[in-house]
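See structure below.
With one protein chain held back, the other chains of the complex are shown just where they sit.
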Amino acid sequence: MKKYIFIVSAIVLGALVCGALDNVHPYGDPGTALMDDYFLANSYKSLSTQNIVTSIVFDYRGFDTIGEAAVLFTAVCAVGALFREGRGRR
Amino acid sequence: MIGNAPFFVVGVLFMMALVGIFMSRNLIKIAIAVTILGSSVNLFLVSLGYRAGGSVPIHFLAGEGEVMVLPTPQAMTLTAIVIALAVTALLLSLIMHVWRHYGTIDVDEVRRLRG
Amino acid sequence: MGKVFTGFGYWDVGAWIIFFIVAAAYVLWLRYQGRQDYKKGTEQDEIYWSGNETPEDGEGLTVPASSAYWGFRKALEPFYDRLVGMHTGVASDILGYYVVVVAFMAAIILLV
Amino acid sequence: MNGFVQLIVLMLLLISAFFALWFKDLISSVISLAVFSLMAALEFYMLQAPDVAIAEAAIGAGLSTAIYIIAVRACSGVKRRQGGGPK
Amino acid sequence: MRPLSVVVRTGCDFFAWFMIVFGVNIVIHGYMTPGGGFQGGAIIATFLAFLLVAYGGKKVLSWVNEKIYEFLFEELGLICFFVLALLGIGNSFFYNFLASPLGAERTGIMSLISPAGTTVFMSIAVGIEVTGALSLVIIAMFRGIRQFAGPSLPEEEIGHDR
Partner (left out) sequence: MNWNEHLPALLLALPLLGAFLAPLCSLGGKTVRNAMFMAISFLTLLVAFFLWRTVLAEGIQYYVMGGEGSRLSLPSGMAVPVRIILEVDALSAFMALCGAIASFAGALFSLNYMSRFTGLSRFASLYLLLTAGMLGMMITGDIFNFFVFIEVSSIASFGLIAFWRDRPAAVEASFKYALISQVGSMFILVAAGCLYGRYNMLNMAAIGSALQMGTMEKLALVFLVGSLAMKCGAFPMHMWLPDGYAEAPTGVTCLLVAVSQASLYGLARVCFSVYGIAIGSAFIPWMIIVFGLASMFFGVAMAVVQHDMKRLIGYHSVSQVGYMLLGLGVGLLVLGDPRAMAEFGMTAVTGGLFHAFNYTMYKALLFLAAGAVYYATGKRDLNDMGGLARKMPYTAVMFLIASAAISGLPPFNGFVSKLLIYESSFAVHPFLAVVALVTSVLTLASFVKVFQTAFLGPEKGVLAGVREVPPAMLAGMAVLTVVVLGLTLFPSWSLSNVAEPAARALVDQSGYIGAIMGGGM
């Protein structure tokens, strides 16, 4: 019984998301993109990086990348802690 | 030609993943559903940045004066993919430990903490 | 030290602390007024347990914590049955309530 | 033409996601998930995001599948302990 | 896992080393062509997954040294990345202090460095870090199978319960 309520609400949520996503902007036409046009125009000029995505990942939004490296490091620490070879203390 | 089809597919994937979490009783199936949920969000981000007729955001390949697709969602998606991988690895490790302790990976039987 | 104004009135921590000091002094004074002639180590300061033999270990003397507020729980039995029954501890139920709440909020705010 | 191919890829995405959730057998499910990741990589490529496509192909279809298979292998031995329920 | 057949093993031997070269190429040329630290690092980490699948966990884990992955790859990459970010602190954290605008005069030591500046080095550092991190995750989970599947369970930590 409870399970069906959950499934129905998941379907409702999915349908609402489906319907709402039509309103972002028409697919393939993001309109004026101030921030991205800045990257497209300036990244090669001021940084000489051909690949604009790389220049965003490592320069404009470099702080996200360190957060992301920290996420990987966290995952390694957590998985390593879960499978650590503990000395038993029976 | 294809209208808003990618956004629609994102919505359907989102719904399928959420329903899949509740339909399945196996913990690994639940982890698979969570991975699909993450992929649908990644697809949403990248399709947000698509410009009709745009080219790859690399000067070297695109040539002069071409319209390019938006690069920021791609950078965001790169981060999101790696984060999803990290969470998947951790979820699966936890499931392995649940198997070790409980001898089952049925979601209805993993319930020592209740009340 | 000082007053805290809440918009409807105020509250002063200093007054409260002075009140507590006065109350503590009064309690100590009352205690001091009691009988002084009890002797330590004799049966006068033994625990009185309804005339029964006092247990050696404290285990037998205490009311266990799960029996505390037994009447309260008994009086609200239907409420507690439902509330505790909600906490099944199944992972997909935990997630389910979350999705129900988000779906409810989304339905109200997007459709109404 | 491009739009038509993209529609096919999107359909394949939905189908592979459906099968990943539908199969009872875990290994089949994981293989479907790998196909799903590959399709997602293809879709990213068609959305002009080669960086993301490479990442999705390497991580989603390669490493993620590997760790799923490890987990499935680890969780499919004999039942060894009394599980479930309160202690 | 059991080792696979000799045909697969030979194929993996050949292919796995090719993956490393391909991954390094993707990391190094990330500033020009599609790719970068994460993608290349993930591809290099697939090397270990290949070997583990082909030869089985027992053999590979006996000659892979985890400390090398942990300290030489992961820690080194992270700390290089952090230090590169920190060096720009004259302007701000993460300032690209080596970059030069297009067409600017480059002299001395600067002419040896790619004009993309710290982007290239950060990409390499992240590539090293991701290689180490993903390999370590796979190694740890593989060891997990052997921990649980062995004849006796690992000894448990007693912790605080008395």
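In order of appearance the chains are A, B, C, D and E, and numbering begins at 1 in each one.
Here is the rule we use: a residue touches a chain if its C-beta (ideal position, glycine included) is under 8 Å from a C-beta of that chain, and two chains touch if they have at least 3 such contacts.
Being a predicted model, the structure only gives us computed values, none of them experimental.
A.B. asks: Among E:Cys12, E:Ile26, E:Leu48 or E:Leu78, choose the residue that contacts the chain missing from this document, as touch is defined above.
C.D. replies: Touching the chain that is not displayed is residue E:Leu78.
A.B. asks: What residue numbers in subunit C mark contact with the hidden partner chain?
C.D. replies: For subunit C, the residues touching the absent chain are 1-4, 6-9, 11, 13, 16-17, 20, 47, 56-59, 61-66, 68-69, 72-73, 79-80, 83-84, 87, 89, 91, 93-95, 97-102, 105-106, 108-110, 112.
A.B. asks: What residues on subunit A make contact with the chain left out of this view?
C.D. replies: 16-17, 20, 23-25, 30-36, 38-39, 42, 59-64, 66-68, 70-71, 73-75, 77-82, 84, 86-87, 89
A.B. asks: Residues on subunit E that touch the omitted chain in the whole complex?
C.D. replies: These residues touch the chain not displayed: 70-71, 75, 78-79, 82, 86, 88-96, 156-162.
Just so we're on the same page, only the chains that are shown with their structure count from here on.
A.B. asks: If you check the contacts of subunit A and subunit C, which chains show up for both?
C.D. replies: Per touch definition, common to subunit A and subunit C: B.
A.B. asks: Stepping chain to touching chain, what's the minimum from subunit C to subunit D?
C.D. replies: 2
A.B. asks: Using mean CA coordinates as chain centres, what's the gap between subunit A and subunit D in Å?
C.D. replies: For subunit A versus subunit D, the centre distance works out to 18 Å.
A.B. asks: Report, in whole Å, the distance between the mean C-alpha point of subunit C and the mean C-alpha point of subunit E.
C.D. replies: Computed from C-alpha means, the inter-chain centre distance equals 54 Å.
A.B. asks: Where in subunit B do residues touch two or more of the other chains?
C.D. replies: 2, 5-6, 12, 16, 18, 21-23, 47, 49-50, 56-58, 60, 68, 74, 78, 81-82, 85, 89, 92-93, 96, 99-100, 110-112, 114
A.B. asks: Give me the residue numbers in subunit D that touch at least two other chains, ranges are fine.
C.D. replies: 49-51, 55, 59, 63, 67, 70-71, 74
A.B. asks: Which subunit B residues qualify as touching subunit E in the complex?
C.D. replies: Per the stated touch rule, the residues are 56, 58, 60-61, 78, 81-82, 85, 89, 92-93, 96, 99-100.
A.B. asks: Can you list the residues on subunit E that touch subunit A in the complex?
C.D. replies: 30-37, 74, 77-78, 81-82, 85, 93-94, 96, 99-102, 114-119, 122-123, 126, 129-130, 133-134, 136-137, 140-141, 143-144, 147, 154-158
A.B. asks: Taking the touch rule as given, give the residues of subunit B at its contact with subunit A in the complex, in rising order.
C.D. replies: 2-8, 10-12, 14-16, 18-19, 21-23, 44, 47-53, 57-60, 68, 70-72, 74-76, 78-79, 82-83, 85-87, 89-90, 93-94, 97
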